[in-house]
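This is the structure I want to talk about, given as structure tokens.
Here the complex is missing one protein chain, while the rest keep their positions.
== chain A ==
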Amino acid sequence: MKKLSARRRHPLAALVVLLLALAVTGGLYAALAPAPKAQADDSAQSLAIEQGKKLYSVGCASCHGTSGQGSSDGPSLVGVGSAAVDFQVGTGRMPAQQPGAQIPKKKVIYDQAEIDQLAAYIASLGPGPAVPTKDQYSPTGADAGKGGELFRTNCAQCHNFVGKGGALTNGKYAPTLQGVAPKHIYEAMLTGPQSMPSFPDSTMPQDTKADIIAYLKEVDSSTSKNPGGLSLGSIGPVSEGLVAWVFGLGLLLGIATWIAARTTKAKKS
């Protein structure tokens, strides 16, 4: 231990750490990023790409261009990776419909197999972040406390402290994160949809992403009970003030009216 901490201060230590970090990210990248050509020979894979291409030309090409190069109605999809497709189509954002301030979530119209095929096709256009595996995004064993801290530092300014969502400028909004599947949370961080920044593994390592997912699971009011009673949407003091006025003072004024009416009226009749 002593030795290590002494070496940590060595002038070359920073360089070593940097090289190590580079090697690790590089290795990870090689392992995770779909290597387009090498695997394309795999027959199952190429079949999926083939199918995905068909689906793509029917449902997506009108906006994203015949080969994903983009058009005036949609950005280029070259290099967005399978994670982006799985998120966008899996949460029902894509295919987009009418233009607006922000493309909303809708009913998912593709089944998972079709989404995988679409993702495989887009991934074949250029390297990009891949759909995470279950042990990457699973919250089991992750540290919800740490996740909470990370969430408040990186996400709460848009999504509120328990992920209830909030407003952004010009009609845009950060949606609620309640009930969003862990895989989609992971992918959102990885790809940064629309006005959300992306949090690639270089700035937010995999296990901290799982910590955040664990935190969001803990505070999801649809699964965990709020010790204080009705949570009023967990949106802070505005809804509390409304309740104080409408139910608190409203009820008390009703009672006051009732008491005041009791004597004077009773006397008269």
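The definition used in the following text is that contacts are C-beta pairs under 8 Å (C-beta built on N, C-alpha and C of every residue); 3 or more make two chains touch, one makes a residue touch a chain; residues count from 1.
We adopt the following convention: contacts and distances are computed from a predicted model.
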### Query
UniProt protein name for the omitted subunit, picking from "Peptide/nickel transport system permease protein", "Cytochrome bc1 complex cytochrome b subunit", "Succinate dehydrogenase flavoprotein subunit" or "Amino acid ABC transporter ATP-binding protein"?
"Cytochrome bc1 complex cytochrome b subunit"
### Message
Tell me which of A:49, A:89, A:115 or A:174 is the one touching the absent chain.
### Response
A:174
### Task
Could you list which residues of chain A touch the chain missing from the display?
101, 143-149, 152-153, 156-162, 164-171, 173-174, 215, 218-219, 226-232, 234-245, 247-249, 251-253, 255-257, 259-264
